[in-house]
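Only one protein chain is missing; all other protein chains are in place.
By letter and in written order, the chains are A, B, C and D; residue numbering begins at 1 in each of them.
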Amino acid sequence: MILGRITGSVVSTIHHGIVEGRRLLLAERLDHAGNPTGGYIIALDAIGAGNGETVLILDEGNGARQILGDASAPVRSLVVGIVDDVDLQPS
Amino acid sequence: MILGRITGSVVSTIHHGIVEGRRLLLAERLDHAGNPTGGYIIALDAIGAGNGETVLILDEGNGARQILGDASAPVRSLVVGIVDDVDLQPS
Amino acid sequence: MILGRITGSVVSTIHHGIVEGRRLLLAERLDHAGNPTGGYIIALDAIGAGNGETVLILDEGNGARQILGDASAPVRSLVVGIVDDVDLQPS
Amino acid sequence: MILGRITGSVVSTIHHGIVEGRRLLLAERLDHAGNPTGGYIIALDAIGAGNGETVLILDEGNGARQILGDASAPVRSLVVGIVDDVDLQPS
Partner (left out) sequence: MILGRITGSVVSTIHHGIVEGRRLLLAERLDHAGNPTGGYIIALDAIGAGNGETVLILDEGNGARQILGDASAPVRSLVVGIVDDVDLQPS
């Protein structure tokens, strides 16, 4: 799983049913403390995430297809949860 | 998914039906703002993308095979969409 | 397999049974000598790992699903063992 | 797919039929313009590639097994084509 923050969306025509009905979100990758790393990821939205929200992104195709309930979805990265809290313990 | 821009093509003989009938495109990897990152990717063309176009590339073999409708296609990266717009929100 | 040290946890709602019943752990990646590399990983807990513990993380979805005994678990990274000892040989 | 140039071979005993009958090639990774990147990859030879040749390497296990026609081949990277031409378009 990867931490990301939604910064926009991508509009593109992909000829596959399950993808057409969902948004392709642009997320900046975050480090463990919630700061941007400079990287980004484009992920399909599974939860209705909004701009600026910190999210959990699953970056594995087979797992993503299981959540979508579609064994043939052409997807690798999926926004699967909104992060409510990151609890950092003193080390 | 990865953002890329088509910069050329690769001519090579690969002995597998579905690959022979499609172009192998050379794409430079783009960052979230559409600027080149210095990296590249070679991807099979699923949509008829042209030189200079900004595209979405799926970098996962099983998903790529689903789009091609060929469970045995030897492919990992596939150009799956032309990007019409990247909508960046102010953060 | 990756060496990590548990530094916290992530609270997020993911709509899939097996994930809801387990903790999402935040681990810093370690090098072979046990020093932090600066990277991190978010992994599902399979063993009840505690804060500060050095663990083995399996970073492969199909293997992770086998350990969980759930072929549809949306997971890629799983904390699979607590490291008792790293035995470095003089080279 | 990755561009590589064959620079040598690796001799090692691996106890699996399909691997024993093929060469393990050492290839330097090339950038889009055909220059070495400093990285390398060890790939099984599917086409009889020779030293110094520029090749296409498929870096995905399931696709590689499809080309080999052996669902149990322990392989991830496979030399699948000799590159005849890289056609770079002015951008």
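To be clear about the criterion, contacts are C-beta pairs under 8 Å (C-beta built on N, C-alpha and C of every residue); 3 or more make two chains touch, one makes a residue touch a chain.
Predicted, not measured: the structure shown is a model, and the values here were computed from it.
**Student:** Per the definition of touch given earlier, which of D:Leu24, D:Ala46 or D:Val79 contacts the omitted chain?
**Tutor:** Only one of D:Leu24, D:Ala46 or D:Val79 touches the chain omitted from view, namely D:Leu24.
**Student:** Across the whole complex, list the residues on chain D that are touched by the chain not included here.
**Tutor:** Listed in rising order, the touching residues are 5-16, 24, 26, 28, 40-43, 51-52, 61-62, 65, 72-77.
**Student:** Touching the absent chain: which residues on chain C qualify?
**Tutor:** 1-3, 31-32, 47, 55-56, 58-60, 62-64, 66-67, 78, 80-89, 91
In the analysis below, only the chains that are shown with their structure count from here on.
**Student:** Quick one: chain C and chain D, Cα centre-to-centre, how many Å?
**Tutor:** For chain C versus chain D, the centre distance works out to 32 Å.
**Student:** Distance-wise, how many Å sit between the C-alpha centres of chain B and chain D, to the nearest whole number?
**Tutor:** Averaging C-alpha atoms per chain gives centres 20 Å apart.
**Student:** Out of chain A, which residues touch more than one other chain, so two or more?
**Tutor:** As it turns out, chain A has residues touching two or more other chains at 62.
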